[in-house]
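So, chain A:
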Amino acid sequence: MRKRALAISIITTLALTSCSLGSGSDDGAAGGGSDRVVLVTHDSFNLPKELKTEFEKDSGFRLVVRQSGDAGALTNKLVLTKDDPTGDVAFGVDNTFASRALKAGVFADNTPTGVPAGAEAFDLPGDGGARLTPVDDGNVCVNVDTTWFAAHHMTPPATLDDLTRPAYKDLFVTPGATTSSPGLAFLLATIAKYGDGWTDYWTRLLANGAKVVDGWEDAYTVDFTQGGGNGSRPIVLSYDSSPAFTVADGTSTTKALLDTCFTQVEYAGVLAGAKNEKGARALVDFLLSKDVQAALPDAMYVFPVAQDAPLPADWSKFAVQPTKPWTVSPEDIDAHRDEWLRTWSDLVSR
Partner candidate 1 sequence: MLSLSHVSVSYDGHEAVRDVTLDLADGHVLAVLGPSGSGKSTLLRAIAGLEPARGTITWDGRSLAGVPTHKRGFALMFQDGQLFEHLSVGRNVGYSLRLRRAPGRAARVAELLDLVGLAGYADRMPATLSGGERQRVALARALAVEPRLLLLDEPLSALDAGLRERLAGDLRRILQAAGTTALLVTHDQEEAFAVADRLAVMRDGRLVQEGDAAQVWAAPVDADTALFLGYAHVLEGAAARRLLDGTTLDQRDEPRVAVRRSALVLDDAGPIRATVAWARATPDVVRLVVVADGIGELDAVAPLDRHPGPGEPVRLRLDATRLAVMPGQ
Partner candidate 2 sequence: MTTARPVGRPLALLALGALPLAVMAVFFVLPVSGMVSRGFSDGAGPVLDVLGRPRVHRVLWFTVWSAAAATAVSVALGLPAAFALHLLSWPGRRVVRAALLVPFVLPTVVVGVAFRQLLGESGPLGFLGLDGTAAGIVAGLAFFNVAVVIRTVGAAWESLDPRAGEAAAALGAAPLTVFRTVTLPALRPAIVSSATVVFLFCATGFGVVLTMGGLRYSSVETEIYLLTTNLLDLQAAAALSILQLVVVTVLLALAARVRVATAVRRTVSRPRRPRRGDAPVLAATGLLLAMVAAPIATLVVGSLRHEGHWTTANYRALGTPGTALLVPVTDALVTSLRTAVDATWMSLLLGGLVSVVVTRRSHGRAERRLRATFDGLFMLPLGVSAVTLGFGFLITLGSFRDDPLLVPIAQALVALPLVVRTLAPVLGGVDDRLRQAAASLGAGPLRQFLTVDLPVVWKPLLAAAGFAFAVSLGEFGATSFLARDEHPTLPVVIFRLIGHPGAMNYGMALAASVVLAAATTVVMLLVERLRVPSIGSF
């Protein structure tokens, strides 16, 4: 009898959730159709519902968002499917991967209307905004736990060189360049600063007890002293916006080191061969609109490219952007990424 009851309960559970098949989504399948515009993006994309509705009302197109993987996976998928694109617009290809996508001919020419002031500064060198439109930016910077250093009566480090000093032995943690996009950005920052000497720098950094972990979430939430867990390392690789999220009693417990930053810019572009080109262009324009730009910090933890977009209170107070971040040209990145990553990987895995 009990077995029967068990069976019935299982069947009931299945029945309760069994409006399944397609998870009740509005016809995600089926090929083109010009009544909708398909945005292909990475897992971190996040657009508030009101804005989505706003776009659909204004443009008359239904917005379908397809997201998976990170910026690297996104770019490679776009490259692999360039003859038969999976959508109309791509968002999330950043300056470290953009050259690969452009070279493969993934994007179509597009000159957006209503480009906000300040956005041109983020145009991809070599493209000049012809195909890729900058939407947001963020800096990957070394962050320090100021309370920890105060409690230990120590001066926090300020530069990349400082990280290799014995005083900061075993205090730094960073996600890996091969497995996380901030990790790659940090590697590029060191390459920008040290040129060919970057391998020596990394050798010294690792010898000084720098810890390399899988992803940002690992470094920040597990090893960092301010990351929610109870980590033991007060220096972590994170973003320039991170101090805005460690505010307690009106002051942030962390600080970004502005001399260690590398800028990541995320681009949107109309895909070559888009089924709904008109919708695609409208969507790129929309991403530059006031409302979207203003929503970016809260929704995606990045800075808007629009100079005049308002920032959340904590951001304007604690998220300081570097004035002179390190840069590596997209062509250089594209030409050497393989070699750099392999060398780096060999250094780290020894």
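As a convention for this text, a residue touches a chain if its C-beta (ideal position, glycine included) is under 8 Å from a C-beta of that chain, and two chains touch if they have at least 3 such contacts; residues count from 1.
On how the list was made: all candidates are chains of the complex that A comes from, given by their letters.
Please read all numbers here as calculations on a predicted model, not as lab measurements.
*Asks:* Which one of these touches chain A in the complex: 1 or 2?
*Replies:* 2
*Asks:* Taking the complex as given, what residues does chain A use to touch candidate 2?
*Replies:* Touching candidate 2: residues 3, 6-7, 9-10, 14, 17-25, 28-31, 38, 40, 43-44, 46-49, 64-70, 72-73, 76-77, 79-81, 84, 86, 100, 176, 178-179, 184, 211-218, 220-223, 227-233, 238-239, 241-242, 245-246, 248, 298-299, 301, 337-338, 341-342, 345-346, 348-350 of chain A.
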